[in-house]
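Here it is: the structure, laid out below.
Removed from the display is one protein chain of the complex; every other protein chain stays in position.
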Amino acid sequence: MTREFISGNDALAHGVRLASPKVISAYPITPQTTVVERLSEMAEDGSLDAEFIHVESEHSALSCAIGASAAGVRTFTATSSQGLLYMAECLPYAAGGRFPIVMMNANRSIALPWNIYGDQRDSLMLLDSGWIQAYVQDAQEGLDLALMSYRIAEHPEVSTPFMINMDGFHLTHTYEVVDVPDKESADRLIPPFRPVGCIDPGSPQNIGFSAGPEHNVFFKYKAHCGMLRARDVIKETEQAFSRIFGREYSGLTEGYRCEDADHVLITLGSISGLCRGAADAARAEGIRAGVLRIRYMRPFPAEETVAAVSGAKSIAVLEKDISFGGTGTVFANVGSALFSAGLNMRASNYIGGLGGRDISIGDVRKIFSDMAAGKTGVRFIGIEEGPE
Amino acid sequence: MSFSASSLSEDEFFYGHKACAGCGGSLAVRIALKVLGEKTVAVLPAGCMSAVGFNFPQLCFANNAIISTFAGTASMMTGIEAGLRARGIADYKVVGFAGDGGTADIGIQALSGAIDRGDDIIYICYDNEAYMNTGTQKSSLTPFGARTTTTPVKGNRRDKKDMFEIVAAHGIPYAATASVGYLNDYMRKVAKAAEVKGTKYIHVIAPCPTGWGAGSDETIELAKEAVDCGLWPLAEYENGEFSLSMRMKDPSLLDSHIRRQGRFKHLTSEGLEHIRELRDRRWDRIDKKWNVDQGRRTR
Partner (left out) sequence: MRPRLVEPPRFASPDDYPEGTSFEAGHLVTVNSGWRRVRPKIDGGKCTGCLQCYLYCPDGTMIKSGKSVTVDYDFCKGCGICARMCRAGAISMAEERA
């Protein structure tokens, strides 16, 4: 193990290197670019025994990764924002085919208006594409998840592609001290890739077929079940990770002072640390505040969320996303989980950080005071009037 | 290696499919796979051949085969080739079969990328001159004058895009045009492509009796005539040089060739004349640019 002062993108690239993918296909887009720069360096200097394929678009990046995965090797790609949307067709393709591809997405705003900075509308727009979606909060978690993602995605009970989301610039370009594991330890975590149903010289396969109305639903059902089984595999993988590396992760969510909280703020990604600070400040003012960080949006942590907030008087969801004319996507998912569990507390949805706009600790403290004051509804941070 | 009906492998790799009776595209796929053999991974995007060959649980390829994304035929081939190589499987070939729309329209970007990278793949465009799988809509390889369901009154106003020259302009190691009407020539080109390292492109004209308005038994004659009357020159591009494979046999066949097809029924004599002009201009360019020694045309 070495300790290095590196960016989130560098950390993620190290995680990918340690997982030893054989084929990497990627197309540059800010703020993902330095991930693929690092990986192409590693492939050229021999520190990573992989072929780096210079594809001519994001659609080809994922089509190529699907091909390599179908040929039976471990693959990686990375993208962001418009690039993710350009390859969107290939996402459910990879998921339906159960190709355990790992992709890093640098969360970035969606045009129009154009903007290169971070928000989460890109990946949340594709929440239904059948990929495991994880959201990390710092560079170390990015590296660690790059490692764990392969064990989870490739687990025969799961066999589902995995998207690691890192907030653009806030994480991708911020330098932190990161523990970089050694290769031997990484190999103990990740078994060799044993693909199922891939191109096979001994037993030829027809792959990626059509299935009519009679059969189609069964494939969708099985993909759904595979994703649900990822819940246990994620826990089991984190336990194995902790045994090898000593760092603990908490499954699909991470709670902070939720146990006795009256008001729980639910959020995801790099803003979580600031939210925890705001919760401490709110508690100093007599508001019993807690924070629940969602680490995985798919599989969705319905049970964990319900358990974390069941004693609360109100919840709010803070997210860098809005589905125009509706609510934020995270809020919609949380609301569905709480309603299905029979919980009926006050709920509000705070939309912040769009186009990379800063969310201050004051903004989050205000959310806690709003919750204590019984406010509900969908509000945009930084815009006083609520939407009509 | 030369291939003929008697020397050709008896293995059938594309069989039991649901293509229309007399389908030229399915013949192009069938014959190429017989030449390439079982150590071949076939990649097919959305289109007739994937629709008729991969309907679970009726799976019509005897070899390893996969449906690619529509726009991503070439890039998926790249990934498969790299993946097999990484697994140490060195004796397999990756062949793609995409239609005219899949190649010249939605897939041209990925194809261009693969040629640029020099990926070791064989890309075969089976050209039936329209989006036949969705019921005959115009593609950029629909010829001038042809009626499609999206050029329903006057017929298509544009000439066919010249994919062969577009591909050659990349400096590809090997490219060829072919016809399902001349299978010995097609088989020779497929076999040659299998020997060349790097990216190979074969563009095979493959009539669609359904979309062209012809009888199911006319496919081969139409494909032969297209070559014989000069509308579809058979050629190769290799080491930076173009060469004709076969001379134009009889320019006067053009009229009857066009007139026998339902898709040209509405065509005026001016329209027919324009097709003749397009053909003759093309041959003038061929005369100037290509090495025509081995197949001088008759005129």
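For reference, chains read A and B in written order, and residue numbers begin at 1 within each chain.
Throughout what follows, contacts are C-beta pairs under 8 Å (C-beta built on N, C-alpha and C of every residue); 3 or more make two chains touch, one makes a residue touch a chain.
All figures in this text were calculated on a predicted structure; none of them were measured in a lab.
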item	value
Among A:G67, A:G168, A:P204 or A:G353, residue touching the chain not depicted	A:P204
Missing-partner contacts on chain A, residue numbers	96-99, 159, 196-198, 203-209, 211, 214-215, 218-219, 221-222, 225-226
In chain B, positions touching the absent partner	5-6, 8, 10-24, 26-27, 30-31, 38, 56-65, 180, 183, 209, 215-221
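Simple rule for what comes next: only the chains that are shown with their structure count from here on.
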item	value
Intercentroid distance (Cα basis), chain B paired with chain A, Å	43
In the complex with chain A, residue positions of chain B that touch it	38-39, 41, 43, 50-51, 54-57, 59-72, 74-87, 89, 92, 109-110, 112-113, 116-117
Touching residues (chain side chain A, partner chain B) in the complex	22-23, 25, 50-51, 53-57, 59-73, 75, 89-90, 93, 199-201, 204-212, 215
